[in-house]
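One protein chain omitted, others in place.
Up next, subunit A:
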């Protein structure tokens, strides 16, 4: 028998999932949510939503919540997405940071969310190809997501033609090899992106990072409500170095989220900066 999700069940679940992840499902997403919940209720042999929900909430290791989260997050991404920001990174952001920071200071770049890895690997290629100063500076690339399945895929580094459609042919030749109808990213790049599981809605998890100089937080905050967005911006501020930059997705604007950052307009992109000093 298939379980039925009532309107009350939906509201109870929505509030719980929101508190855990910051993601707010509008009523228009009801079908999307119900379908996945019913799949998990069936897979767990539960007779009702209530029975499943109790298991979900009280399971000590959080495994079921993780599985459900893996099903309920939208992971769409591709290589070189909104690449004008990567150009901004190598033409303005990194040169400016390099000028201010001691020469032996490692620059830490953090992609959260990274989804299946296309974004951090794109940044790695951009640095290798378009930032000659990489010869004089160490850069650490960190990447995190809440979805463990996406993190596994990122570590594996196997991509479809569709995912790499915007990668220039010379880069393809240099950094990918063909495996059947898929493309394997080379070991050199895989070895230099450090993936980890982080929930941006949990400040304690965010604090596993520190001294971050550039954050890419693109196309996630659109799924949060205003208050969760503000909390996320404040958590990121907390782990960023003074003078650090944050890049958001094209439909996201820090002006509407938090006043903590200064707007920086570069020819390629508008980005946000943590002040060097706070008055």
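Basically, contacts are C-beta pairs under 8 Å (C-beta built on N, C-alpha and C of every residue); 3 or more make two chains touch, one makes a residue touch a chain; residues count from 1.
Just so it is clear, contacts and distances are computed from a predicted model.
> Please identify the absent chain by the protein name in its UniProt record; candidates are "HEAT repeat domain-containing protein", "Various polyols ABC transporter, permease component 2", "ABC-2 type transport system ATP-binding protein" or "PDR/VanB family oxidoreductase".
Matching "HEAT repeat domain-containing protein", "Various polyols ABC transporter, permease component 2", "ABC-2 type transport system ATP-binding protein" or "PDR/VanB family oxidoreductase" to the record, the invisible chain is "HEAT repeat domain-containing protein".
> In the full complex, which of A:12, A:38, A:128 or A:270 touches the chain missing from this view?
Looking across A:12, A:38, A:128 or A:270, the contact with the absent chain belongs to A:128.
> Among A:2, A:61 or A:136, which one touches the chain that has been omitted from the display?
A:136
> Which of these, A:35, A:100 or A:208, touches the one chain of the complex that we don't see?
Answering carefully, the residue with contact to the hidden chain is A:208.
> Which parts of subunit A are in contact with the chain that was left out?
106, 124, 127-128, 134-141, 191-194, 203-204, 207-210, 226-227, 230-231, 234-235, 237-238, 258-260, 278-279
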